[in-house]
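Worksheet: the structure to be examined is printed underneath.
With one protein chain held back, the other chains of the complex are shown just where they sit.
Naming follows writing order (A and B), and every chain is counted from residue 1.
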Amino acid sequence: MIASAPSFDGPVVSVEGLTVRAKQQRLLDRVTLDFAGRTLTAVVGPSGCGKTTFVRTLNRMTELTPGLRVEGTVRYLGQNIYDRSVNPVVVRRRMGMVFQRPTVFPMSIWENAAFGLRLVHATEDEIDAAVTEALQRSGLWEEVRGDLDRPALSLSGGQQQRLCIARALAVRPRVLLLDEPTSALDPAATQRIEATLQRLKEEIVVILVTHNVAQAARISDRIAFLHSGRLIESGPTAEMLERPREALTAQFITGRI
Amino acid sequence: MTVAIVLTLLGASHFQNFGSAFFGFSYGSWGIMTFVVGSFLTSIPALAIAMLVGLGVAIASTTYLPKVLAAWLDPFVDLLAGIPSIVYGLWGLLVIAPYFGTTVFPWSTGHLSWIPGFAPAKFAPTPGIGTSLALAIVILTLMILPITTVLMRDALKSVPRDLWESGLALGATPWEVTRRVALPYAKRGVWGAAFLGFGRAIGETVAVFMVIDQIERLPVNIYSGTSTMASLIIGTFDNALLTNSYGHEYLHYLAELAIVLLAITLAVNVAGRWLIRRTYTEVAGL
Partner (left out) sequence: MSGALAVPRPVGLDDLTRDRTGHVVRRTWFDRAMRWLLPLLYLVAILPILDLVYWVARGALPSLSLATLTTNPSPGVGSGGGLYAPLVGSVAILAVATGVALALGFLGGLATAEYLDERSAGIVRVTANIMAGTPSIVLGLFGYIAFVTFFGWGPSLAAAGVTLGIFMTPYIFRAADLAYSSVPSHIREAAVGAGARPIQYLLRVASPIALPQVLSGVFLAMAIGVGETAPIYLTTTAVELPPLGLFAPASALPLYIWSGFETGLVLPSAIALAYEAAFLLLVIVVGLNILVRLIAARARRRLEGLFQ
């Protein structure tokens, strides 16, 4: 199942000296950070600090923007994902991504969840099992199990977002990347997603970008604080909130920046 | 306001000449079916090809080409739309037709004769003469290519970026995202493009007339000539100018044909535009 790879005991994702440049600017500056299995790490910082860029380098989505240059290494289970022999398509299967706004496809709920599996021509049985499992893991199963052929667009915003999570989970990635997934949702929906994430972190690596410190406080195990493209500080949540080492961190936590 | 007035005037005057019931839908004398079929026989293949090429170009433009290159190349396609149809006709007649007659047809009668319609029947193409149903289809395709391309490009562009990135983030190749996400999303826009392109195609008169080897009969194969509704009107208009009773009847006949053409075109265009508008309203309704 989703146990840690037995032959590897380093961090699942390891970032070293990651620098991202656009024209003359540095969007990320020599960030070094590790993500271990079974943790939920919240990446926080003021707007423009580079947290979205950061998370997008983890699954090579930065390649979609022309003009971005990536330096440094990002390792997934020890392998540099930016190595020439690695196909981004493969990387993205191991790291699921959920965006800020729900991005369900114009298809049925079932087809949405099955999307990733259809790409690799999985058998109907495999799809069946995986979709059911994914919907359960994302907390959506009970609400939709009766009618999976309904168009996904008929779901509420919070449900759509959970469908996006399910869709990402269906291909059984080890890492789940989320970029402010609840900022477009109401508090009730937000709460359900947070609950889902807390369950998921028991199984996989969850990396959550959020501008909401309270949310980070609620559900994360570790917090990484970025500012102007630099990693200022990172550590266990409790420590970061109560005894931050850097002044900048303290200012952010308390809302001054 | 004034627009409405003009439109009703339009319809009215044609109706005025409806007069005698010449609704002969049979082939042959006073029937119009030959030409309705002719219109469809030219427009539908042209539409099919234009849609395919247009879709390919639209995908290339939105998915694959770097923005700068696309911005440069796209105006070329739009240029196709600006060329007046007689110039197309002239070029088609003087340049392409001989080419077809001397080079393409001999080849296709030999190598492609297994496709229905491509084999020379009793009326084999006169060597050297290229005007034919085939040529009309080709020219028509070129003329509606810009519409289909632009509309489909717009439809694909209307796919939100987030949706696109989601597809890629799931480990799909750009092609797969386009095929499985963008196209279904833009489906109505694509159909809209089809309808509008068809409307333009059956309305095209001059160029078609010049290259189709006009004859008031159904085509035997793609090398023979035929007529479309539009090309008939312009081609045989002289008959309507005769001052005798035949001329008078003929004018009625043409007017009636024109109304049929107008009705079909209108229906198709309205459907097309409605479809295109629906792509956007559906998104907004989210």
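Simple rule for what comes next: contacts are C-beta pairs under 8 Å (C-beta built on N, C-alpha and C of every residue); 3 or more make two chains touch, one makes a residue touch a chain.
If you're wondering where the values come from, they're calculated on a predicted model, not measured in any experiment.
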Chain not shown: contacting residue from B:Ile59, B:Val159 or B:Leu275: B:Ile59
Using the touch definition from the top, which of B:Val36, B:Ala169, B:Met210 or B:Leu275 touches the missing chain? B:Met210
It is residues of subunit B that touch the chain not shown, namely 1-4, 6-7, 9-10, 13-14, 16-17, 53, 56-57, 59-60, 64-65, 73, 76-77, 79-80, 82-91, 93-95, 142, 145-146, 149, 173-176, 199, 202-206, 210, 230, 233-234, 237, 251, 254-255, 258-259, 261-262, 265-266, 269-270, 273
Even though one chain is not shown, subunit A touches it at residues 5, 7-8, 10, 76-79, 81, 83, 85-87, 89-91, 93-94, 119-121, 174
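One rule holds for everything that comes next: only the chains that are shown with their structure count from here on.
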Can you give the whole-Å distance between the Cα centres of subunit A and subunit B? 49
Name, in rising order, each residue of subunit B that touches subunit A in their complex. 66-67, 160, 162-163, 165-173, 176, 180-181, 184-185, 286
Note which residues of subunit A are touching subunit B in the complex, please. 59, 61, 64, 66, 89-93, 96-97, 99-101, 103, 105-107, 115-116, 118-119, 153, 164, 167-168, 171
